[in-house]
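Every protein chain except one is present and positioned as in the full complex.
Our next item is chain A:
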Amino acid sequence: MSTSTQQYVPEDSVLPMKPPKERFSRYVRARMANRLIKYYFLFSILALCFVLGLVIFFIGKTAMLTFAHISFADFFLSFNWTPEEDHYGAAGIIINTLSLTALTLVMAVPVAVGLAVLIAEIAPKWIKNMMRPVLDLLVGIPSIVYGYLGLTVLIPFLRRLSGENLGDGLLAAALVLALMVLPTICRISDEAISMVPKKYREAAYALGSTRLQVMMRVVIPAAGRGIITAIIMGMTRAIGETMAVVMVIGNTAQLATTLFTPASVLTSNIVMQISNVEFDSTWNYALHMMAFLLLVISFILILFIRYLGRKGSDKA
């Protein structure tokens, strides 16, 4: 493989210090450009970090003001979210977010991993070459279009199926989200499964395993870390998704006790209310606290993926 070749970057000092006179300016120009461009690239990456800093600073600063007005327990332990009457209990909304994510994953993961196994292991080449672009296409469809389809197609369907008056709720949102995270999980698992060395499979086949046994006992365990990474990536997408969810979940700030209770999650609650509130109000601070929670959750998930990746490279 080409990556095994090391790269030998010349030190600046190796380049001729005192070039022939007539070509002096050319050398100087090349070296100047070399130096300047390096600083430009460094500046770009620092700009990226600066943006992250801005996000944490602006959201965090406003979020912390929440606790000047209400206590920690009021926010995290109370189920009563009626900002008009000064009750800012986000517990119900937080639990809804978690249960929505869990429900989404329960529906999406088996299908996505199964599809990944099909694409990477079983299907002949032409099916692979067809499925991969089709899945990429699914990623490309804007989230608002998923929401619109959920609202115009899925909810009437659920209404007929269940006999409920309203089809909105966790189930509708989870179905829409499952479709959205499916390609994400599938593509990353597909990559992880394709990365499993061929010799593992051959060894298992040599022992007389059927293809199912090879997949279940050798390939999937060997690709396990990659598949978990894929699932977490799907999770971050499901937790942060806003517009598709807001159109089908019903937007009522209460704890979802059944699959068809109109409810609200962190993202949908923020987007429905933030344009209508004063900037300097506890309401706005509490909404920022919710956004800050979203940030914290996604950072924890990302760090967990890194931890998995590092453990993997230690072993190898």
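Note that in this section a contact is a pair of C-beta atoms (placed from the backbone, for glycine too) under 8 Å apart; a residue touches a chain by one contact, two chains touch by 3 or more; residues count from 1.
The rule we apply is simple: contacts and distances are computed from a predicted model.
One chain of this complex is left out of the view, and of "Cytochrome d ubiquinol oxidase subunit I", "Serine palmitoyltransferase", "Phosphate transport system permease protein PstA" or "Sulfate ABC transporter", the protein name its UniProt record gives is "Phosphate transport system permease protein PstA".
Touching the chain that is not shown, out of A:T62, A:T101, A:S264 or A:T282: A:T62 (per the contact rule at the top).
Note on the undisplayed chain: of the listed residues A:A91, A:L118 or A:L166, the one touching it is A:L118. The set of chain A residues touching the chain not shown comprises 2-3, 5-10, 12, 15, 30-31, 33-34, 37-38, 40-45, 47-49, 51-52, 54-55, 58-59, 62, 111, 114-115, 117-119, 122-123, 127, 131, 134, 136-138, 140-145, 147-149, 151-153, 179, 182, 210-213, 215, 236, 239-243, 247, 267, 270-271, 274-275, 279, 287-288, 291, 294-295, 298-299, 301-303, 305-306.
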